[in-house]
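Report on the structure given below.
Excluded from the complex is one protein chain; the other protein chains are retained at their positions.
Labels A and B are assigned to the chains in the order they are written; within every chain, residues are numbered from 1.
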Amino acid sequence: MKAERIIEAVLFAASRPLSIEEIAEAVGMEKKVVKKAIEKLKNFYEESAIEISEANGKYVMEVKAEYAEYAKKFAPVELKKSLIKTLSLIAYHQPIKQSDLKKLLGSNVYEHVRELKKKGFINTRKEGRTKLITTTQYFYDYFGIDKKDKEAIKNLMEKSGKN
Amino acid sequence: MKAERIIEAVLFAASRPLSIEEIAEAVGMEKKVVKKAIEKLKNFYEESAIEISEANGKYVMEVKAEYAEYAKKFAPVELKKSLIKTLSLIAYHQPIKQSDLKKLLGSNVYEHVRELKKKGFINTRKEGRTKLITTTQYFYDYFGIDKKDKEAIKNLMEKSGKN
Partner (left out) sequence: MKEEVILHILSEKENLYRKENIGKYIEIIEDKIFIKDGFDRAIATVFELVIEKQINPWEIDLAAFSSLYLKKVKEKGINLIVAGKILFLAWKILRLQSEEMIKEMERKEEEEIYFDDIPDWYGDDELFLQTQRIMKDEIVLKPKIRRKAKRKVTLVELINAFEEAKEEIVKKRAKKRKIISPVKMEDSTHKENIEDDIKRVMEKLSKLNGRAVPLKELFDEKDIIAIILPLLFLAKDGVIEIWQENFPYGEIFIKLKHEG
């Protein structure tokens, strides 16, 4: 079994960036060997729609940018639909009281707020007996929105409602 | 952009078995073209640790069995070991009565059946005072077993036994 094939299987299955150390330890190879194998793999995938790219010393197998449009349709989304809905309501109404959000969503609100906070999309701070919820800088970065365009997004959401 | 590269990106991103029809529709190609492209891809991956396998007319990109051991550590665990055992018993004996399964597994059976059903691997229907359990189409897709091939389940289990 060739080293690069073993590492190929690992990178494929992991679906997240892995460091040389992580890979070396998992497959029981020297870091040097892992590094060389990755170079070989990169060559193998040159003509493919997939590439092995590097960021911050970690390696990940992903679809090349020019094929991303096709791939997008089939890749599952990382947030559940119900969470996206809750996040969209927060983004539109922010700052919104948790108690007001509860009126819109029912008791799911506690779980959703906890999860969205854990994922870094929202911040909460105490306000009287409830919490006041706003979106974070990470939220704006994630959706590629300039925070200054906050109102533009609201307008966009509003317009979409009238169609 | 070559057809096989577009389809490669799609198969890579989907992480689930796709039919020729699904692919053809999504990428706007004729079924004939998709089929031919998949054959080319199969060739490309021949020397790789990854393969494009087919079951029930659906295609999926996965790690070749001989590399599974290495990749396993990084792949997300979807079925606990105890659930796999229960599912194996169901697959082997199906249709099987829940009451018979209980004789093998004890009272865990209720929880396992509920969980496997929730994950979409099995179906149950009432039969007298008990339930009759069978595997679903999703089960066949997930394990890459051809539904028409009655021996396939046994073969797959035998193969895994030898590792």
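Brief remarks follow.
Here, a residue touches a chain if its C-beta (ideal position, glycine included) is under 8 Å from a C-beta of that chain, and two chains touch if they have at least 3 such contacts.
All figures in this text were calculated on a predicted structure; none of them were measured in a lab.
The chain not shown here is touched by just one of A:Gly28, A:Gly57 or A:Pro76, and that residue is A:Pro76.
The chain not displayed touches chain A at residues 9, 12-13, 15-16, 62, 72, 75-79, 81, 84-89, 91-92, 99, 104, 107, 110, 129-130, 142-145, 153, 156-157, 160-161. Seen across the whole complex, the unshown chain contacts chain B at 12-13, 15-16, 53, 60-63, 65, 68, 71-72, 75-76, 78-79, 81, 84-85, 87-89, 91-93, 96-100, 102-104, 107, 110, 129-130, 142-144, 153-154, 156-161, 163.
The rule is simple: only the chains that are shown with their structure count from here on.
Per-chain CA centroids place chain A at a distance of 26 Å from chain B.
Those residues of chain A that touch chain B in the shared complex are 1, 5-6, 8-10, 12-15, 18, 26-27, 44, 48-50, 63-64, 66-68, 70-76.
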